[in-house]
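Working notes, structure below.
Every protein chain of the complex appears in place save one, which is left out.
And now, chain A:
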Amino acid sequence: MRGRTPLLALRQVSRYFGAVEALVDVDLEVHAHEVVALVGDNGAGKSTLAKVVAGVLSPSSGQVEVDGEPVTISSPSVANQLGVASVFQDLAVCENLDVTANVFLGQELRGRAGLLRDGEMETETRALLEHLTIRIPSVRTPLRHLSAGQRQAVVIARTLIGQPRIVVLDEPTAALSVAQTAEVLTHIQRLRELGLGVILISHNLNDVRAVSDRIEVLRHGRNNGSFPASATHEEILAAITGAA
């Protein structure tokens, strides 16, 4: 196999919240140019896993590796340095800031005197939107004027600031219309084409089977099956519910 060393690997990762076993000895590998879907029922531990990878939560035990090297993702900024970008369920966007400001939120480009390099950020935002074939009329449009799908697209564009190699998307199509879902799924395919490793968390098996290379099932915080994208709806569902 090309790229035998995964970009990202979780080895026997556990995370407890007091008595709650959110993750128990979970293994996961993500290679470059690969979309790995993480599916499971509510409370299966998907978001917890995403937060561990994003440096928001630290594992109670187990090992995380990037490029085969053990790492400690102790904070979101460490995650960024390691090339991991994440989008969480509760989209953090600023309604009254424009597209550019939202794309660069918290990662603004500044010149020597600490001044914002607005022109540069606008140019880069335009290039990013173009790159992802995102259709948003203007990078100066305030977010409140955009549809839910366009906002999601802005948030996905944001993950590409700083040229990450791994993108984690937690429920990116939840609450979107079919057309908006279509856009987001197309962006995910684009991320894969650009050579990134993607972790896609979703409830919707249709969406997941449409764009993933591999589907990993979590159940009660544990691995409960790994499927190729060609697996049937029923097979995956059985692993999710524990019928298998």
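The rule is simple: a residue touches a chain if its C-beta (ideal position, glycine included) is under 8 Å from a C-beta of that chain, and two chains touch if they have at least 3 such contacts; residues count from 1.
To be clear about the criterion, contacts and distances are computed from a predicted model.
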item: Omitted chain, identified by the protein name its UniProt record gives, among "Phospholipid/cholesterol/gamma-HCH transport system permease protein", "Transcriptional regulator, MarR family", "Glutamate synthase [NADPH] large chain" or "Succinate dehydrogenase/fumarate reductase iron-sulfur subunit"; value: "Transcriptional regulator, MarR family"
item: Options A:T181, A:S202 or A:N224, residue touching the unrepresented chain; value: A:T181
item: Listed residues A:Q12, A:S61, A:Q107 or A:T232, member touching the removed chain; value: A:T232
item: Option touching the unshown chain, where A:Q12, A:S58, A:Q81 or A:N206 are the choices; value: A:N206
item: Contact set of chain A toward the excluded chain (per top definition); value: 1-3, 31, 33-34, 135, 137-141, 144-147, 177-179, 181-183, 185-186, 189, 193, 205-206, 208-211, 213-214, 229-230, 232-233
